[in-house]
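Have a look at this one.
Only one protein chain is missing; all other protein chains are in place.
Entry: subunit A
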């Protein structure tokens, strides 16, 4: 039946594309970007907090909001970088034809580059 034929057609096509896909092997880890950006933002905003003027403090209801936000962002950035360090990206090794059980894992691998410009 032609309908049924069509079904398995598109599914094998997607499986083929999944095998050829390069995302898993080549896409950089987003934790690096989040960590990097939040460390940079954290430092900038913390410095703004350390140098806060009277007017800044008064505006934010006597909370040094730059300092607290900056430290919070710094902590989040460090968290992502530490997480990345402790549990690095698992890189799928190219599946061998004789190994249909799928990709193994290589915890030492480190794909991609940082996207920060």
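Some points to look at:
Definition applied: contacts are C-beta pairs under 8 Å (C-beta built on N, C-alpha and C of every residue); 3 or more make two chains touch, one makes a residue touch a chain; residues count from 1.
As a convention for this text, contacts and distances are computed from a predicted model.
Not shown: a single chain whose UniProt protein name, out of "MaoC family dehydratase", "Sodium:solute symporter family protein", "Oligopeptide transport system permease protein OppC" or "4Fe-4S ferredoxin-type domain-containing protein", is "Sodium:solute symporter family protein".
In the full complex, the hidden chain is touched by subunit A at residues 1, 3-4, 6-8, 10-11, 14-15, 17-18, 20-28, 30, 33-34, 37-38, 40-41, 44-45, 48-49, 52, 55-57, 59-63, 65-66, 68-70, 72-73, 76, 112-117.
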